[in-house]
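All protein chains but one are shown at their positions in the complex.
Order of writing sets the chain letters: A, B and C. Residues in each chain are counted from 1.
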Amino acid sequence: MTRSPTRLRCAILGASGYIGQHFARLLGDHPVFELTLLVGSDRNSGQRLSDLWQLSEECPPAASDLRLRSVGPAEIARRGVDLVFSGLPSGTAGRVETELARRGVDVFTNASDHRMDPRVPLLVPEVNADHLDALVRGRGARSGLIVADPNCSAAGLVVALRPVWDLLRPRAVHVTTYQALSGAGLLGVASLAITDNVVPFIAREEEKVAAESQRMLGSVAGRAVRPSAVPFVVHCARVGVRDGHLEAITVEARQRPSQGALERAWMRFDPLVGHGLPTAPHPAIALRSETDRPQPVRDRWAGSPARARGMAVSVGRVRWEAPYLRFFALSHNAVRGGAGGSVLNAELAAERGYLGRGRAT
Amino acid sequence: MTRSPTRLRCAILGASGYIGQHFARLLGDHPVFELTLLVGSDRNSGQRLSDLWQLSEECPPAASDLRLRSVGPAEIARRGVDLVFSGLPSGTAGRVETELARRGVDVFTNASDHRMDPRVPLLVPEVNADHLDALVRGRGARSGLIVADPNCSAAGLVVALRPVWDLLRPRAVHVTTYQALSGAGLLGVASLAITDNVVPFIAREEEKVAAESQRMLGSVAGRAVRPSAVPFVVHCARVGVRDGHLEAITVEARQRPSQGALERAWMRFDPLVGHGLPTAPHPAIALRSETDRPQPVRDRWAGSPARARGMAVSVGRVRWEAPYLRFFALSHNAVRGGAGGSVLNAELAAERGYLGRGRAT
Amino acid sequence: MTRSPTRLRCAILGASGYIGQHFARLLGDHPVFELTLLVGSDRNSGQRLSDLWQLSEECPPAASDLRLRSVGPAEIARRGVDLVFSGLPSGTAGRVETELARRGVDVFTNASDHRMDPRVPLLVPEVNADHLDALVRGRGARSGLIVADPNCSAAGLVVALRPVWDLLRPRAVHVTTYQALSGAGLLGVASLAITDNVVPFIAREEEKVAAESQRMLGSVAGRAVRPSAVPFVVHCARVGVRDGHLEAITVEARQRPSQGALERAWMRFDPLVGHGLPTAPHPAIALRSETDRPQPVRDRWAGSPARARGMAVSVGRVRWEAPYLRFFALSHNAVRGGAGGSVLNAELAAERGYLGRGRAT
Partner (left out) sequence: MTRSPTRLRCAILGASGYIGQHFARLLGDHPVFELTLLVGSDRNSGQRLSDLWQLSEECPPAASDLRLRSVGPAEIARRGVDLVFSGLPSGTAGRVETELARRGVDVFTNASDHRMDPRVPLLVPEVNADHLDALVRGRGARSGLIVADPNCSAAGLVVALRPVWDLLRPRAVHVTTYQALSGAGLLGVASLAITDNVVPFIAREEEKVAAESQRMLGSVAGRAVRPSAVPFVVHCARVGVRDGHLEAITVEARQRPSQGALERAWMRFDPLVGHGLPTAPHPAIALRSETDRPQPVRDRWAGSPARARGMAVSVGRVRWEAPYLRFFALSHNAVRGGAGGSVLNAELAAERGYLGRGRAT
């Protein structure tokens, strides 16, 4: 996909946060979206992105001199922004996002507020692009879209499950997480709380992982999504790792495919091939054959081409003793499970013609 | 239990290792056992324990001046040792232990070599003291006993499961571990392998946890033990924590006790009360009501009285949505899951009269 | 020192913080001071200490049921408190402490606000007990004392320097620190800031270490203290260690004692011997002869008797190539460099008769 002469104008909400900075990293030089506005709080207003930069990765030169602005939905819409990427904290995000959509601005959000709204697609393009179509097509163009990406643990989980879901016809899915520090934001976990420690609790996380996974793996029924009824039994814990959520997954299966069939399904999984989405990794899953992978420090940046680094989900340690399929999956919580997920959602929506003033709705 | 005028004479095998040093810490001033010999390798022979000391806890004054000796089974027996505590690495332990027993020395071992031997009790006193009786009583006194403690992850697991086992009648048990560095010994995990990382693999660990748990939760049939048939579905991973194995446990239950009944069962669990075993914690389980416990750095030393520090198993985050009971358990891998477990095994065997020359067999 | 029938009644200010909890740990069962009041913020008022407990060490039973109260200086004085231990944050501490002293309550503070006040003793009993006498004796009993302990890095530093100071007659002292996370309080360092990292900056720390060390190593001139003129050249950095400040120290010396003379000076350093201060470690310094000590995880709890754990300063890796003496020193920042330091200060003041209504002034 070459750079369009008429890129869509986008803004980032919550630009000073961890997810906000990953949005900036991905959108600083994007072929489809032109980053024109960084929205921050009163406290940060007027500061340049480069002054606030906290990531180990470089601040993109094209965005580093942009200054944060503390502006509301009306002003954002007035500035001709086509779409926003929301890295706002859950709780405050919902109202702002609704207001933006009401004013005709499309919203791609990483916040949880709208995820279970039946009219909002909860989207991972490799997993449930049909949900986007079902909920968006023909809905009338007056107001903007709201499209949510899932919880950072659910994102990697559903990508890992999707290719083997129908082969296994699960009776239950058991998930236990080893979640990274950055999942709680820049200041979310105090160092004394986690050094030489594991914390077996993340507020509301287990409920989100279960409900959101069931929704994304659900089926389309007319213009609605019917969640999967497969129980997700979830344990969530925080470990002292900077980035990359690791998950121990057990599927209790109704069917008995061969191990080879499972591995082929993962290796060949690339449903977005040929769509030209710049942030889509090809293939979507990195199947590891080593005895001790995936590992956060080595696999969190999996994904090619370069723009899709951190977007692939790594799967490894596959052990299939029917009826239990066990494996580990790893994904970068702030990329696949955060900013990158929403950018990919917007790319898919743009490709399908759902975005902007001339959208096909 | 007051200090006996005629304590049993004991030795430690593998005294320079992590488990060996925990044995020394516990036996340096023990009311039942008198530490008379530290057995090490040729390389360490002649060195004082204090010179090799690696634990953060203090080297017990009574043991610090003992020097390691590189001696074999024959010499150990000749020195009048009644029993040995074996912290030898699995693989080399088995042969030495068999030879010691053949020479009439009782063996309490942390190594895995004999754990699945049908004649060897795989013992956690709070869980399956009846296995000890079944396999030992009346077996004839010519040779020494071999009594094994389980894998460091299985030890905490079975203590946590035992009080609720019959209430739940499990259909399956799912266990995912967050295992500490010391579980691999002093040099087992390189810092570059684990800093900012999780390693989702520990050689043969998942198989051990499953098989040993089934064995310990099995039933006595005459003079044999019949393992439980409940499937244990296990994931094991290493995290960057010094000590303390945390486990996320889900029991799929056949029965539906109340949550209150489960909690009472855990809180009241104290099967060794009144037996006077110095290293037994009372109660056996610390049930935590906080939202975010147990945690390794805060709970690994649970257990009272003082001699039983690190021997209690902490249970918390109990969530019961039938048929799935979810909770976390934590235990000190080198104490409850290592040296302390074997010392407690020996205390139980002594109390039952199975040890030493005058044993009741 | 046996428990006095008439212990002095004490309160802790800032009882929910890291230093506050260490105060509670030390005062929960103290032979000279009786803990009668825990002062917290409005937010914590009414909660029991055990509910707020964050240390890995146990909450002392005698204090665990005390509830925090949000009360001001007038109310504290009205409750008959003889002395307070202040773990308030610097900045807010000063005004409260002044007000308490004005009302006749003695104040032993860990905050920095009064440390450079020429009328306030900045005290480490092993180092400059004469400063306490010079500033306190004969000053009139109307108001309470304020006695400050130094910055957590300065405390260990001056104890390590004191025994060799006159032998070396320093021309300059170079100090570079490896400071623990707890030095910044329970929430002071975000985990993302320090995991896999070192942060070479702690606000105002280098200035404090230099100025406070010069003051404590200064000489008494009548009723004032004249700071040492020896330059302290200081670098401070934070590392990912829970507790224990390590310092690399170089003294550029004017004199050339033998290495043996230096080591003897450290080993024999025990100026408080015979004073019966319960929290004083004997000896004051643990001189390590190993090649790679002191280390935070192994040496931070140095100090005996049991009540003085964490109060000894460990010195090691002594290298003397005139004119440069190099060594490392380690001390527990929250004990020797925090709560324990102030408790020892109060013990010294009590022993000298400076405390309470019947004080000798």
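Here, a contact is a pair of C-beta atoms (placed from the backbone, for glycine too) under 8 Å apart; a residue touches a chain by one contact, two chains touch by 3 or more.
Just so it is clear, the model here is predicted, and its values are computed rather than measured.
Student: For the chain that's not shown, point to the residue among C:Ser112, C:Asn151, C:Gln214 or C:Thr250 touching it.
Tutor: Of the candidates C:Ser112, C:Asn151, C:Gln214 or C:Thr250, C:Thr250 is in touch with the missing chain.
Student: From the listed residues B:Arg103, B:Arg223, B:Arg242 or B:Arg264, report the one that touches the chain absent from this view.
Tutor: That would be B:Arg242, which touches the missing chain.
Student: Out of A:Asp149, A:Asp196, A:Glu212 or A:Glu347, which is the one that touches the chain we can't see?
Tutor: A:Asp196
Student: Which of C:Gly40, C:Pro121 or C:Pro294 sits in contact with the chain that's absent?
Tutor: Counting the whole complex, the residue in contact with the absent chain is C:Pro294.
Student: Extract the touching residues of chain C with respect to the undisplayed chain.
Tutor: 172, 174, 176, 178, 195-201, 231, 233, 235, 237, 239-242, 246, 248, 250, 252, 291-298, 316-317, 324, 326, 328
Student: Considering the whole complex, not just the chains shown, which residues of chain A touch the missing one?
Tutor: Listed in rising order, the touching residues are 56, 195-196, 242, 297-298, 301.
Student: Mind pulling the chain B residues that touch the left-out chain?
Tutor: On the chain B side, contact with the omitted chain comes from 18, 54, 181-182, 186-196, 240-242.
In the analysis below, only the chains that are shown with their structure count from here on.
Student: When the C-alpha atoms of chain A and chain B are each averaged to a single point, how far apart are the two points in Å?
Tutor: It comes to 43 Å between the two C-alpha centres.
Student: Between chain A and chain C, what is the separation of their C-alpha centroids in Å?
Tutor: Computed value for the inter-centroid distance: 49 Å.
Student: Can you list the residues of chain B that touch 2 or more other chains?
Tutor: If we look for residues of chain B contacting two or more partner chains, we find 195-196, 242, 297-298.
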